Each structure stands twice: as structure tokens, then as C-alpha cells.
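Of the protein chains in this complex, one is absent; all others appear in place.
Let's turn to chain A:
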Amino acid sequence: MKILVTLKRVVDYNVRVRVKSDGSGVETDGVKMSINPFDEIALEEALRIKERGEAEEVIVASIGGDEVQQQLRTGLAMGADRAIQVSADGDVQPLTAARTFLKLVEKEEPGIVFLGKQAIDDDANQTGQMLAALWDRPQATFASKVELADGKATVAREVDSGLETIEVDLPAVLTSDLRLNEPRFVKLPEIMKAKRKPLETLSLEDLGVERAGGIEAVSYEPPPQRGGGKVVESVDELVSELKSKGLL
């Protein structure tokens, strides 16, 4: 069985994100970029599945300019066998990403497509679900535990009320939650070895992916600065203040 893991390049979670002065997006020049943490967890899980002998190959894929090769190389250094870059400029919306991954699924025929539950840049939480729908296969999202047996995956999902365990037939789409595992460190010799692992570059056009329209980013702005607090004298004053602000 193959496992396809998707890796998105995002601003590192430690970086304080800044909006560009012209409001056209967030600053990424010279900013530390990393694999989306949920995707890294997905990859770790895929590698563990392979190390248990339950999969033969782990393929990492990313959509974007040549800079995403950096994240793909990190994925290879962590232990993935090969990588696919689907080159695309500009913003890639969840539906475009799902359509792209569907093409890769048709090409590679994986038993599992493992995504992060969401990417920490746009927090859309849509791509995995869309892919499952387009592919017409089951999905198990927000995974915090995954077990494979007899062509099925038993997945404990993190839901608002706690944990829900479901069983899905493979092939299926899985998306990782935070507590699924703790990703490994990259071993130094693997960084060099990753350079020699195959990295294939395709384009949206090669794959015949139609870009989704639909969402247009009009402008970005930072959240408003929090104003100073105010000390009130009495409960009555508090209530009337809240009312005057339309909060009650």
C-alpha cells in the first residue's frame, strides 16, 4: 500500500505574523517557513505505519512554487520515499488543492491520503473533506489514533464532545489532529540523503486541474489593537456600559 501525504508550506507557528503594508497578504519574505504542523503529524503517522510494515511507500506532495521543495526535502529527510511538487503560482484555494490531490490519487492509487486537519495559515479545514467527496471515498478527519487491519482503518477522532471512534474502508482520506503523535527530529545524515531521493515536478496544467474561482481575497488587515480597559464603579454602571456597546 502507498500512503500519500500532503505538505503545505506555511509561516512557522513561532513567527508573529505581520500583514503587508499594502494589505495584499501577510509578510512571507525572510520569514521562517515550515511544514504545516498538522501535515508534519500526518507524515509522522504515515512513516510509523510504514515502519510497522503496514505500508510500502510514503509519498509527500506539495502545491506551490519552487520554494515548497524545501518542505518536501524536509519530508524526505524525515523518511518519505519520494516527493511530488505540483507547481502553481499564487494562492491555492482548498478546492483547487483537493482537485490536484485527486489527480495525484488517480496517478498513484494510494491506500491512504493523509492530510493535516487544517493548515495554520488560512485555517480552512476543507481540503481533506473535499478530496474525499471528489474521490467518492470515506473520510476520517481529526484523527488522534489510527489503527489498520483487514483493509480498514479504525480511527479515534477528536470531536467537541470527546473522542469518537469510527471505522472506514480503505482507500480513504485521513486528516490528523494535534495529539495523534509527536513528529520525529530529522537525522543529520538523512538531510544529505534526502537530496538524492526522487522529487518529481508537475504542474496544474500537466495534471489538467481546473483552478477553483469562488473566493477572492480583497484585503488583509491585522486584528484591531485592543483598547485600554475601564474600571467601573458599580454593577449598574457595568450593565449600562455593556448595553451601550450593544453587548447585552
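We take it that a residue touches a chain if its C-beta (ideal position, glycine included) is under 8 Å from a C-beta of that chain, and two chains touch if they have at least 3 such contacts; residues count from 1.
In this text, contacts and distances are computed from a predicted model.
Asker: Using the UniProt record as the reference, specify the protein name of the hidden chain from among "3-methylmercaptopropionyl-CoA dehydrogenase", "ABC transporter permease", "Formate C-acetyltransferase" or "Quaternary amine transport ATP-binding protein".
Answerer: From the choices "3-methylmercaptopropionyl-CoA dehydrogenase", "ABC transporter permease", "Formate C-acetyltransferase" or "Quaternary amine transport ATP-binding protein", the unshown chain carries the UniProt name "3-methylmercaptopropionyl-CoA dehydrogenase".
Asker: Of the residues listed, A:6, A:36, A:69 or A:139, which one is in contact with the missing chain?
Answerer: Checking the options A:6, A:36, A:69 or A:139, the one contacting the hidden chain is A:69.
Asker: Of the residues A:29, A:150 or A:205, I need the one that contacts the missing chain.
Answerer: Only one of A:29, A:150 or A:205 touches the chain omitted from view, namely A:29.
Asker: From the list A:90, A:162, A:189 or A:213, pick the residue that touches the absent chain.
Answerer: A:189
Asker: Identify the residues of chain A touching the omitted chain, counting contacts across the whole complex.
Answerer: Touching the chain left out of view, chain A contributes residues 14, 29-32, 34, 69-70, 73-74, 77, 185-189, 191-192, 194-195, 227-228.
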